[in-house]
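Only one protein chain is missing from this complex, and each of the others stays in its spot.
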Amino acid sequence: MSTLSPDIQSTLAQQGIELPSWAFGNSGTRFRVWTTEGTPRDPREKIADAAQVNKFTGLAPSVALHIPWDKVDDYAALRSYAEDLGVKLGTINSNTFQDEDYKFGALTHENEAIRRKAIAHHLECIDIMDATGSRDLKIWLAEGSNYPGQTDMRARQDRLQDSLQQIYARLTGEQRIVLEYKFFEPSFYHTDVPDWGTSYVQVAALGEQAMVCLDTGHHAPGTNIEFIVMQLLRLGKLGSFDFNSRFYADDDLIVGAADPFQLFRILYEVIRGGGLNNPDVAFMLDQCHNIEAKIPGQIRSVLNVQEMTARALLLDHDALAAAQSANDVLGAQAVFMDAFYTDVRPALAEWRESRGLPADPMAAFAASGYQEKIESERVGGTQAGWGA
Amino acid sequence: MSTLSPDIQSTLAQQGIELPSWAFGNSGTRFRVWTTEGTPRDPREKIADAAQVNKFTGLAPSVALHIPWDKVDDYAALRSYAEDLGVKLGTINSNTFQDEDYKFGALTHENEAIRRKAIAHHLECIDIMDATGSRDLKIWLAEGSNYPGQTDMRARQDRLQDSLQQIYARLTGEQRIVLEYKFFEPSFYHTDVPDWGTSYVQVAALGEQAMVCLDTGHHAPGTNIEFIVMQLLRLGKLGSFDFNSRFYADDDLIVGAADPFQLFRILYEVIRGGGLNNPDVAFMLDQCHNIEAKIPGQIRSVLNVQEMTARALLLDHDALAAAQSANDVLGAQAVFMDAFYTDVRPALAEWRESRGLPADPMAAFAASGYQEKIESERVGGTQAGWGA
Amino acid sequence: MSTLSPDIQSTLAQQGIELPSWAFGNSGTRFRVWTTEGTPRDPREKIADAAQVNKFTGLAPSVALHIPWDKVDDYAALRSYAEDLGVKLGTINSNTFQDEDYKFGALTHENEAIRRKAIAHHLECIDIMDATGSRDLKIWLAEGSNYPGQTDMRARQDRLQDSLQQIYARLTGEQRIVLEYKFFEPSFYHTDVPDWGTSYVQVAALGEQAMVCLDTGHHAPGTNIEFIVMQLLRLGKLGSFDFNSRFYADDDLIVGAADPFQLFRILYEVIRGGGLNNPDVAFMLDQCHNIEAKIPGQIRSVLNVQEMTARALLLDHDALAAAQSANDVLGAQAVFMDAFYTDVRPALAEWRESRGLPADPMAAFAASGYQEKIESERVGGTQAGWGA
Partner (left out) sequence: MSTLSPDIQSTLAQQGIELPSWAFGNSGTRFRVWTTEGTPRDPREKIADAAQVNKFTGLAPSVALHIPWDKVDDYAALRSYAEDLGVKLGTINSNTFQDEDYKFGALTHENEAIRRKAIAHHLECIDIMDATGSRDLKIWLAEGSNYPGQTDMRARQDRLQDSLQQIYARLTGEQRIVLEYKFFEPSFYHTDVPDWGTSYVQVAALGEQAMVCLDTGHHAPGTNIEFIVMQLLRLGKLGSFDFNSRFYADDDLIVGAADPFQLFRILYEVIRGGGLNNPDVAFMLDQCHNIEAKIPGQIRSVLNVQEMTARALLLDHDALAAAQSANDVLGAQAVFMDAFYTDVRPALAEWRESRGLPADPMAAFAASGYQEKIESERVGGTQAGWGA
């Protein structure tokens, strides 16, 4: 059994992964959104579920909100509610993909009135951040076009920069914009921020409080994601991760489920580049639990990140560096794989118990009766989803 | 200007492309379904819109129905309604992806009761075919799993074959099953019929009345689709096309919009393999008009197929064969590209007029006032979409 | 530490993975073939190196030959030489991609004289099989075209079938053809056997002694390879594996190096479908060691297959079936991942020692002095590669 050194234990103890409120609501594909009993009907119920993940893992100290899905009248009250449950309100996510006016764009729209409306939406999000104490405004730019010739891609870049500058100007001292990129979907010809390079040049033009958000499911097939992690850390512009996993497109599966070794490589580069437990680099989940149980799905996810972080921390950096310097390809690979193949689960279970957490958070949650409780209590009303 | 020979004119005159009723309803992505004024609210209104496409192009003599989206009490009446508008009812499409019971499968489900229900749904579809006079039952198998280990892929193949045999046994003399394959979506780890090979072995085990349906958007990146067209024609198992186009995944864009040259190559292989105007090979559209106008979107689509067919028909087969035999790579390519680059549009416009059709069907439809009429008349009710 | 049950130990003891002679020669990309000291200069030296892999692992009892690269005057003598070193001669690989006549095809060539020459080459390979005692003739069909229109894909399929029939007719009782498919390369528009479906229909038309060969690096991006393993086992047509791994195209990296979890999933389906230690399903490597040491590269590779097989054998099939039946997505996934994450290496080391093998074959080989010996002895001559 691997033993976790005091250093590694201390590092793991600092790890926190933010949960998305929407992971607790229903989600699906264009073909069907399946519903499940006990699904939250409002932001408070989502936060209550998220707090369970933190309770059983100690790994999820904050919850991201999505506006307008999580709009409430009193954000200060929502913040107190969350804090009473042991979690903070985290990143505020804006939405430019559902309002009727945004059919052909929002922050990039040629129509000034619509673009001002989209900018105003983001300013409202910052108002909410002031109330919730959130640091980050995450902008996923769903905008784009479906057909070649449909729109002027170049003019949209310039309007995007102008819109972002207006939003940036509203940030207060500690607040940040993180700009997410995505290869495609919901647009099928061009997306206005399709790759890390575009996100980087857009945020670099804004200033120090603007960073790139890397969603692990938002790349072209075959992309070496850990290379991008390395590069953004080198440039000082990796603001946050949206973790999930994929086989094909933006599948939004549980992080580490599709390619565990890729997650290991990403976390290795995070550590290599000084991004672990670095306040500048936020760890978040962005997932869908279309067919599996949602709270356990989130528990499984944060554990996957923790377990893979532990493996990456076990890597023998001196041995690796020595083999790399000698161009000993197989030797270096052996050191690298040895960390990946080490089964850290028993040691993590012990360590969890030493900190007053259940050895097996999945089993402990299942035994807690919480799921049965919400299924019996949350009757009536409209289950939360990706709609209004 | 290219001249269309009498032979080519005669071939083009026989061409018919079936329209999907659902292309006239609303569609979208998991993020948003945009609505548009004038959208049909029931099967009759969808058929009325489809008839407009045929009226202005002479290319769309039939309409495919989707069950249960197009369920009506009296199919004979629906048939008469369609025929009065000059179109026939075509392929019946089953649906195994929206019933609550089908969350984990339908024709492949481990639970016998659910599997029997799914089989019964297909038998009902064949009952409808009897009433509508439809020949083909198209089965797109949306079933699969999201996580490795979630299900037993092998047992599902065997159950699928058993289910298909039960459905096949119900077919009457002229009726057929066409089994569609799809690379992924809505499942993200495995799909039960992911490729042409699986569709082929499943239908080959059924008998002569079972064929493969090739949807041009359902392949892995980089797949040479015309090779599959060639192979299925060679095997006598190409039952139908679902035409559309894509840049990334199953984008369901207008056919020919993303890669016109690919459409040319496909139609060349159709002609080469004897699949054009062959009753065994049905031409259908399967598209979404998420952001563009729907009726004009369908008109544009059938015109794209017609124009590319005309180009492929212009190809000088003798010159091509001679260059191929001489392994004259550039010579053969030149003959091939010459057909693709020939602008057939003026000649087609003339030919349309000679047949009593508008030279420019897009302009003629726009000038007809039909769109304004349905926008003013179709007020109230629920617009048709992919739901119940 | 995991304990390997007597059943698992017995299963592992039967495992054998065939090595490719060409893995011990030089290889590279179109840009450069790097040379290394000690590289074999003839088939005997390749076999001697392969025997080392078997000596230190007990896992590699046979060596595949490539004709003409491994042509010798006396195959009976070569066979004795190999057997004296403890290994057998295995699969014979034909070559239709290097002779000047094959620039535009071989078994598919329109020119009858060239096609007869290619058929004769395969008949000669079967003669060699008679002499070496080999069972399998592996045909990787490198043939295809680079430009649309360059050639008649359909006619080539028919000629291919005819050629294969002529070769098949020459097989003796126990001999087999295994037909490999490949997505692309060295042809860049079409390949004559690009996918499992084409290989399947070609070999199914031949008879029971013709099977499909699945190379793990020969698929489109995102392809679910274990699904194909499942399907071919179900159809009784999985004849052999060519193991390697890839990030992008046919990278021919060490098996398990790019995506260990994919290798696990493949081996799980092999076991599920009865393909493990089944004489009908040959396990082979087909790799390039462009920059890493070749003999250790092969040792690492067979160990990767063994370790992942052990993990897959540890899977709790009863627990998995129970969770699958209950549609407990997370429960089934947990059972699946538990096997993958179990570190079998210490138990395998113990077990190896119990069988008289070194606990750490990589270290044992490095300590053996063999590499130093061949580097000093193999001076002069022409190092073996992919050329004549």
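Labels A, B and C are assigned to the chains in the order they are written; within every chain, residues are numbered from 1.
What we mean here is this: a residue touches a chain if its C-beta (ideal position, glycine included) is under 8 Å from a C-beta of that chain, and two chains touch if they have at least 3 such contacts.
Everything numeric in this text was worked out from a predicted model, so none of it was measured.
Of the listed residues A:Trp34, A:Phe104 or A:Tyr370, the one in contact with the hidden chain in the full complex is A:Phe104. Of the listed residues A:Trp22, A:Trp140 or A:Tyr189, the one in contact with the hidden chain in the full complex is A:Tyr189.
Touching the chain that is not shown, out of A:Gly273, A:Pro296 or A:Pro361: A:Gly273 (per the contact rule at the top). Check B:Lys46, B:Arg300 or B:Arg352 against the missing chain and you find that the one touching it is B:Arg300. On the side of chain C, the interface with the absent chain consists of residues 27-34, 97-98, 100, 103-104, 142, 146-148, 183-186, 188-189, 221, 246-249, 251, 253-254, 257-258, 290-292, 386, using the contact rule stated above.
As for the chain not pictured, it touches chain B at residues 1, 221-222, 224, 247-248, 254, 257, 259-262, 291-293, 296-297, 300, 307, 329-330, 333-334, 337, 340-343, 345, 362.
Seen from chain A, the chain kept out of the figure touches residues 103-104, 110, 146-154, 157-158, 183-184, 189-191, 194-198, 200-201, 219-224, 226-228, 230-231, 233-235, 261, 265, 269, 272-273, 320-321, 324-325, 327, 329, 332-333, 335-337.
Rule of thumb we're sticking to: only the chains that are shown with their structure count from here on.
Rotating chain A by 180 degrees superposes its CA atoms on those of chain B, with the angle stated to the nearest 5.
In terms of their C-alpha centroids, the spacing between chain A and chain C amounts to 40 Å. Annotation: 38 Å between the Cα-based centres of chain A and chain B.
The residues of chain A that reach two or more other chains are 221, 247-248, 257, 291-292, listed in rising order.
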